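The complex is shown incomplete by one protein chain, all other protein chains being positioned as in the whole.
What follows is subunit A.
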Amino acid sequence: MSVPPSTPRRHATYDTTTPIATPQASRAHSSSHIVQASPHYTTTRRHSLYGTEDRIILDPGSHIWKVGFSGEGKPREVSYADKDTGSPLWTLNRAPDLIDREEEDRLLEARLQTSLRAVFHDSLLTDPKSRKIIILETPLLPLHIKDMFARILFNNLQVPSISFASSHLLALLAAGRVTGLVLDCGHLESTALPIYSSRPLFPHLRTTPLAGSRLSSHLKALLLLFGTYHPPIQSLSAPATQYAPASARATRVPEELLTDTLVEELKTRCCFVGETIDLDVRIASAAAFEEPGTPSSERAMSESGFSGTSGDEGSVDSTSQQTPTSSGFSATAPSQAPSSIGRSPASEGHLQSLANLYTRSSTATDLRIRVEPPPSQQTGTGRGTLLVPGWIRERAAEVLFEGGDVDESSVAEVILDSLLKVPVDLRKSFASGIVIVGGTAMLPGFIPRLHAELVRAISPSLMQGATTPTGKPRRPRPSTHDRYAALRPLIPYFAILNNPAPPSPTTSRASANAGKSPAFTPATMAWIGGSLAGVLKIGGTEVAREKWDAADAQAEPDEDDPMDPLIQTPKPTGWSILPDWTRSPLPNGAPSAKAGPITQPVLNVVVSSPPQATAVGA
């Protein structure tokens, strides 16, 4: 190891309220005396548990964190980012107001600190001062959060070094490739990033907010509209009406019932991704069921009595028969929902027509789930029953595949958009080397469906429906149609490396790639890549604590003079020394002489960055 073991020294950050004037050396000395009081203690102190080259691999999502040691095949611990609440640490939004944002950042930093300390002290049970850490970052991790990570790790936990590594690249390594297109479908956003020979082509990345968080809110909206809730029976002596037609007790789902925890559980335990609905059916059924007010929630409920599959054709008839018999809550029900979930009536109508469509095409069973009644309705005995229609389980994830929006393209379109941006010569390599990672991709059926969607989005049949043969758009959104005509020759080459059910390949290239990755779960692939990178010592550019402290000390005098509240840069410290692909490799005033002419911004993550060079020179 080239870095000498750092002697314990006082850190600049800790302000003591009263000045102390004892030399550090004597303090360290005296403390070592205390240490030697217990022989066992000295042994644990001297022999570090892990080799110094064993890195800690941290995959910090906004929602779920995975931590472990490099060289191991699975993370030691996976947990919610905020263990207390289980809520995401950060979202895509920041407060627009400066004061609010500062408060938001303080809050985030405090929560981050709690989580990071728990990683070392509760999960890994290791001493942070001797552990180098590799942090997996998505390319769009906000810089202020990245800075926050570094600040907490260096200042509070005093880790010796941090390196940031691109999670997409690492996931690709775990799939056994160095070239490919990685789609990370996480909690906040889905990001597609092409990587060529282990170099991420950051300018070609594409992202969409259609990801786990959106799926959760969509699932919640669907349940509010179409789910059914049976409160617990009032008294145990009452006749058991539990399996009666339920019209007596069935109510709409109260919103406070659907806590984030419950929605998360439903999402992870009940939902899956069905196959593509045929387009003709889609159009036809959308036309047929366009009229508003069709009480499909009721239909879902009436079907719930049979636990088996609901008939595809027969359901329409049965609905029309049962509509008069079932009472009260059906027709007026949808009108209550939008206000509670903050959706416009237009989108509610949209949901309604979707429901009509999906109910017909879905064969999934309805589920009864025992749930705790919401606090406001703690009247009955025991638990209530939430009835989740089968089509919601199957089709909730459709929201991820519905594209068309300019800002929120579907996950398939994200891949295609990214493919459109990469150089033409590389498209085939990327198209046949797609890797899908991220927690949302863990939904059963997600990856096969995504493959189908990829093909569907660029297949000519869709184009005929949407555009005239001359390519003249018929609809007011011309740009969204036939965007992917240039990609159409790629159809036989599409191959998702970690597709569990690859379609029979048409080209040798696709057959060499589709389904050929190791059977790691999509959610942990990035972590495994990090573990791999850690053990192979390719974990990206290290930022050593000495560098950080030096930069910290430099920035210290500056910190006082910006009295202007408007120029309050979040934290000027460390800005220049954390490598990031969005930053120029030659930051202002950074003493970087060795950057070299070959360093381009694109390669900044993998090519050693200027601060590293100066670290050696210094």
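Everything that follows uses one rule, which is that contacts are C-beta pairs under 8 Å (C-beta built on N, C-alpha and C of every residue); 3 or more make two chains touch, one makes a residue touch a chain; residues count from 1.
The rule is simple: contacts and distances are computed from a predicted model.
K.L.:
Determine which name in "Dynactin p62 family-domain-containing protein", "SWI/SNF complex subunit SWI3B", "Protein preY, mitochondrial" or "Ubiquitin-like-conjugating enzyme ATG10" the UniProt entry assigns to the undisplayed chain of the complex.
P.N.:
In UniProt, the chain excluded from the picture bears the name "Dynactin p62 family-domain-containing protein".
K.L.:
Have a look at A:160, A:186 or A:274 and name the one touching the chain we're not showing.
P.N.:
Considering all chains, including the one not shown, the answer is A:274.
K.L.:
Please identify which residue in A:140, A:426, A:455 or A:550 touches the non-displayed chain.
P.N.:
From the options A:140, A:426, A:455 or A:550, the contact with the absent chain belongs to A:426.
K.L.:
For the chain left out of this view, which of A:137, A:184, A:394 or A:549 touches it?
P.N.:
Among A:137, A:184, A:394 or A:549, only A:394 touches the chain that is not shown.
K.L.:
Have a look at A:78, A:140, A:277 or A:420 and name the one touching the chain we're not showing.
P.N.:
A:78
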